[in-house]
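A single protein chain has been removed from this complex, and every other one stays in its place.
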Amino acid sequence: MMSVNFAVLGAGRIGQVHARAVASVDGARLVAVSDPVAEAAQAVADRFGCDIRSIDAIAAGDDVDAVVICTPTDTHADLIEQFARAGKAVFCEKPIDLSLARVRECLKVVDRTSTPLMVGFNRRFDPDFMAVKAAIDAGRIGAVEMVTIISRDPGAPPADYITRSGGIFRDMTIHDFDMARWLLGEEVETVMAQASVLTDPQIGALGDFDSANVILRSASGRQAIITNSRRAAYGYDQRIEVLGSKGMVAARNQHEANIEFAGAEGFGAPPLLNFFMTRYTAAYAAEIAGFVAALADAGPMPATGHDGMMALALADAAVLSVEQGRAVRVGEVTG
Amino acid sequence: MMSVNFAVLGAGRIGQVHARAVASVDGARLVAVSDPVAEAAQAVADRFGCDIRSIDAIAAGDDVDAVVICTPTDTHADLIEQFARAGKAVFCEKPIDLSLARVRECLKVVDRTSTPLMVGFNRRFDPDFMAVKAAIDAGRIGAVEMVTIISRDPGAPPADYITRSGGIFRDMTIHDFDMARWLLGEEVETVMAQASVLTDPQIGALGDFDSANVILRSASGRQAIITNSRRAAYGYDQRIEVLGSKGMVAARNQHEANIEFAGAEGFGAPPLLNFFMTRYTAAYAAEIAGFVAALADAGPMPATGHDGMMALALADAAVLSVEQGRAVRVGEVTG
Amino acid sequence: MMSVNFAVLGAGRIGQVHARAVASVDGARLVAVSDPVAEAAQAVADRFGCDIRSIDAIAAGDDVDAVVICTPTDTHADLIEQFARAGKAVFCEKPIDLSLARVRECLKVVDRTSTPLMVGFNRRFDPDFMAVKAAIDAGRIGAVEMVTIISRDPGAPPADYITRSGGIFRDMTIHDFDMARWLLGEEVETVMAQASVLTDPQIGALGDFDSANVILRSASGRQAIITNSRRAAYGYDQRIEVLGSKGMVAARNQHEANIEFAGAEGFGAPPLLNFFMTRYTAAYAAEIAGFVAALADAGPMPATGHDGMMALALADAAVLSVEQGRAVRVGEVTG
Partner (left out) sequence: MMSVNFAVLGAGRIGQVHARAVASVDGARLVAVSDPVAEAAQAVADRFGCDIRSIDAIAAGDDVDAVVICTPTDTHADLIEQFARAGKAVFCEKPIDLSLARVRECLKVVDRTSTPLMVGFNRRFDPDFMAVKAAIDAGRIGAVEMVTIISRDPGAPPADYITRSGGIFRDMTIHDFDMARWLLGEEVETVMAQASVLTDPQIGALGDFDSANVILRSASGRQAIITNSRRAAYGYDQRIEVLGSKGMVAARNQHEANIEFAGAEGFGAPPLLNFFMTRYTAAYAAEIAGFVAALADAGPMPATGHDGMMALALADAAVLSVEQGRAVRVGEVTG
């Protein structure tokens, strides 16, 4: 098997995760890293044995087949276009952009250049969620009817992150929107949402919410509900459940350890894994493997630019629903 | 302790459940039963050793302190008024009426006569749900933020029942509306709902839905979501979960037996209890005991006429929300 | 159906439980109670509406078909013989006697008089254990190989009870010996046991143990292990598990409520039901129903005098095994 030569753009927290994944996946090789912060780039180069290069050098390099974009959100669309034009395959962390119009424009370039593009919806690669999807695809629950997603962060991100995040629906719920689309097996037609500030008034002062509920509905009447909070005292709560005509399948939460304690006060178990990188360790490794496999087969990407755009469209529709207190058709925001 | 003398009106399925509860609760005595079907009345009289009387004779009887109304829904409001005027305490199966206007009128009579009235929201007496409420009241989860109710019937009722039911929101979700109000600890201000026909087109032909999701929101921004289906292949699914500032508390489902099986195909456990009377056996016994205790103490009723009216108002608001695709303020329906 | 007329001998804690069961089982009627303590007898008579009589009067009474023996252990064998000779059916709380020789003698009288005799091994009627047995009988785990019984009391009984109890194996493990025989489906041939004093030195001072492990082995090599402690801080721990050639089936513990709590310290659930009467409420009701049904069908008793004797024989063998530090054949103690 030919190896896919990779460069990682951005050597921050998530860049390091992807660099490690590239380095350990069969059929992939990490050849370069790029980061404006010299120490960050150096640390990745030392750890995984690769070059440090500028972004333009990577785009120009004959020895790079694919890039992993882990730079700040507002650079994603430009970089996708640059590397699409340079003939590289692109894996981009979500979101492509916070503006649906900009995303649409960017995807036109991707289309025109026939660039293989995968968007980093890592949860599609979580082993438990994959087992849920596999059960559905195997017909174990019959026709999908109702999806329930309970998704809560352990705690809110810092204020400056919130300011740049695009708001809870575009930053946090976007993962759940993608899961809902993936599990419903149909495009969503209508979005209803409700949002509050319950955990920290500062979040409200920044114009954002910390607690939200969303109802999605497809053309045939399938529904999904998503319940979000920025704060769960007991850890990173990530549950999905799908009801079908013949039954139900659900993914359970993951605890810090699979132990049970009992004493005079009752029974106990450890909190949930408390951090998205710990919770989704296996998913991050598997998504790069999925990208490499799709490149090798020249097959469809497991999470496409269209998927990235649609999740953002649902977020935009949710924002509008909260503002106007009504059900919003997705067509209203996709135009 | 003086005993409360009871008559049960209506000797059908739920009448028998309440007759048994009255017969076994300390401080209560079953003196009479009434039913237009002679055999039904006779069966209760034989089983529990009480008289058979007409409704008017019960209202006139000096030896009856309280009645349990288990007759068809469209007689509830009239009977409440008749027995309120007769000076009896009244326990009435939900709903008081399917028309909010009629309920309001009936509650005026109850008020004017200072009649002790309890509405049969049996779930408030389920031992597990009571333990959830007790944990909240004890401050274990801090301030309540988000309530999640997953409530699914094993299968849809027959067509003629659906026709008379008032629709899924007034017949099925009404229990969940009451649980949400009870757990939120604040009145609901806004209702958003979505509904579909997914399990059986005949339900749609009758003008009803079988699958629904609802988002409730209180003045302070607390939220509740309710997800309903008329069909869960695996039994009667009754889960509630409350997220607060310091944690979460949830009631688990109840299986036919607490056993676990394991074989080459994996692990297994029995289906859920499949029938509301089996699932809520303890709750039905406890609610009559709660009524008797409230009468004995001359204390507040654990589920009042106002509770019955407000749950119906939420149902009406949900119907309107589905029709008009918008958030409905509860004030719009309560007038 | 003809009703079986019952008298209950002994109006203490367990006598009241059985009186309630008799009063509520279809096909049974409580006609008399006997107890040397007048107040105890009166309380049962008042609660369930029956006569107070002397034991001899009950034995002589034409209107009594069956007795439930709930008197102190050292009277059981004499009473069984008296009522066997009086032609009554007998339900006797375990054990028949603490002496195997006395049991054998007593069972000869029962045999000679063809008396229907049931011994109160209530756990055979626990709904979960019955579901385990039903799964085995239905072939779900194939051939039974290994039984695991974890059986722990919440706390040790008072010293004077321990003195009269016959020791941990005859008092506590005896229930587990019966479960093991019932689940193994073969007679036990060899017993190995180990015992310690770990929870309270006073128990050792009384010549008893509080912590014990036992291995049982049948002729074909099937095995059971039993692990006992007189103290489990978290409640009454009652688990059984059966491994077979095709899988495993197990009964889970029962908590005070089926709720789950989560906070910064992790997840929690209430302690186990803490008292044998609460834990086995359903079993106590079902065992009297089982006795009545066996009488009605003139069928085999669900727990016979032989079962009572064999459980005691296993206890005697365990005592010998601890004393002599060796495997004891059951034949050594049954003679």
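First chain written, first letter: the chains are A, B and C, and each begins at residue 1.
The definition used in the following text is that contacts are C-beta pairs under 8 Å (C-beta built on N, C-alpha and C of every residue); 3 or more make two chains touch, one makes a residue touch a chain.
Since this is a predicted model, take the numbers as computed values, not measurements.
S.K.: Out of C:Ile69, C:Met248 or C:Ala262, which touches the unshown chain?
M.R.: Spelled out, the listed residue whose C-beta touches the missing chain is C:Met248.
S.K.: For a quick check of understanding: of A:Arg29, A:Arg140, A:His306 or A:Arg329, which residue touches the chain that isn't displayed?
M.R.: A:Arg140
S.K.: I'm checking contacts with the chain that's been left out. Which of A:Ile52, A:Val109, A:Ala250 or A:Met277 qualifies?
M.R.: Per the contact definition at the top, the residue touching the missing chain is A:Ala250.
S.K.: For the chain left off this view, which of C:Met146, C:Leu206, C:Ala296 or C:Leu320 is in contact with it?
M.R.: C:Met146
S.K.: Could you tell me which of C:Val197, C:Ala296 or C:Leu320 touches the chain that is not displayed?
M.R.: Per the contact definition at the top, the residue touching the missing chain is C:Val197.
S.K.: Please identify, in ascending order, the residues of chain B that touch the omitted chain?
M.R.: The list for chain B reads 232-235, 255-256, 262-271.
S.K.: Which residues does chain C use to touch the chain missing from this display?
M.R.: Touch set of chain C with respect to the missing chain: 142-143, 145-146, 148, 150, 152, 190, 192-194, 196-199, 211, 213, 215, 217, 221-223, 225, 227, 229, 231-234, 237, 241, 243, 245-248, 325-327.
S.K.: Please identify, in ascending order, the residues of chain A that touch the omitted chain?
M.R.: Answer for chain A: residues 127-128, 131-132, 135, 140-141, 246-254, 256-264, 270 touch the chain left out.
Everything below uses one rule, namely that only the chains that are shown with their structure count from here on.
S.K.: In whole angstrom, how far does the Cα centroid of chain A sit from the Cα centroid of chain B?
M.R.: Inter-chain centre distance comes to 41 Å.
S.K.: When the C-alpha atoms of chain A and chain C are each averaged to a single point, how far apart are the two points in Å?
M.R.: 57
S.K.: Send over the residues of chain B in touch with two or more other chains.
M.R.: Within chain B, residues 246-248 contact more than one other chain.
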